[in-house]
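The other protein chains are all here in position, but one chain of the complex has been omitted.
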Amino acid sequence: MHSFGYRANALLTYALTILALMCTIASLSDNFNFPSPSAEIQVLNFNWFQKQPDGNDEVSFTMNITADLQSLFTWNTKQLFIFVAAEYETPQNSLNQVSLWDAIIPAKEHAKFWFQIANKYRFTDQGSNLRGKEFNLTLHWHVMPKTGKMLADKLVMSGFRLPEEYR
Amino acid sequence: MDWQGQKQAELWMQILLLVFSVGALATGYIIGSFRMMILIYAGGVVFTTLVTVPNWPFFNRHLLKWLDPSEAEKHPKPQKAVVSKDKKKSSKKRELDQNHPTVNGMEVPA
């Protein structure tokens, strides 16, 4: 009855149950972190702006991203996935979200940064509606935990406008 | 392992694991290291295994004292013929009651 194997089995079951409980608590402890991230994006220059042969508008620009996301890191954070998306409305589509640039931040030390980059992914519209279009640039972040619930949030920066003419 | 030893082993297993998990959680949270929490807990599990799983001598301090066979014969079991008319279940139960010893007033699981 109360053999070596029986005791080992009981211990393993109990230990794993407690481990699962610990991971749950660790994941819940993220709720006590109230982050105060800050970010700013500036559009420096429109490099080019064209209508592609397939009829879709495409634009390329250079932007300046400054952000301090250190407060998002907790002890249960594996990494931060951040990306900048352009958001705008067209007569055809109620919402267009186009991801322009992304990065993975592996540690808290790298979470305060300054980048000057051109868009990494193509900023293409579905159709030809981009001339003179107003758009938002949104910095999104996804907190990837070591275990448990994934968190996501964003900072919206509005008031950007594309040129009236192709160039 | 004797009856008392089994009870103690089980109790110690639960207490040790709980203490280690709470300690690991607290340490991990305070120094902000998830890895540290896992390491401390893993160490705790190994320690608990070493303490409660093998059949250590200190779990065998309350050995059963079985009656000597010659002694047992002097106190014969009650006649089964009396209960044979009852249902099988009840006869079996009574048999069990007679054959299982009790130690230190502790109930023995049937």
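Per-chain numbering from 1; labels A and B assigned in written order.
FYI, contacts are C-beta pairs under 8 Å (C-beta built on N, C-alpha and C of every residue); 3 or more make two chains touch, one makes a residue touch a chain.
Quick note on the criterion: contacts and distances are computed from a predicted model.
Looking at the choices "NEDD8-conjugating enzyme UBC12", "DNA replication complex GINS protein PSF3", "Signal peptidase complex catalytic subunit SEC11" or "DNA polymerase delta small subunit", the name in the UniProt record of the chain not drawn here is "Signal peptidase complex catalytic subunit SEC11".
Here the missing chain is touched by one residue of A:108, A:131 or A:146, and it is A:146.
If you put the missing chain back, the residues of chain A touching it would be 1, 23, 78-79, 81, 83, 85, 90-99, 102, 104, 106, 121, 126, 140, 142, 144-150, 152.
Heads up, the rule we're going with is that only the chains that are shown with their structure count from here on.
Chain A and chain B have Cα centroids lying 54 Å from one another. In the complex of the two chains, the chain B residues touching chain A come out as 1, 6, 9-10, 13-14, 17-18, 21, 24-25, 28-29, 32-34, 37, 41, 45, 48-49, 52-55. Residues 2, 4, 7-8, 10-11, 14-15, 18-19, 21-22, 25-26, 29, 74-76, 146 of chain A touch chain B in their complex.
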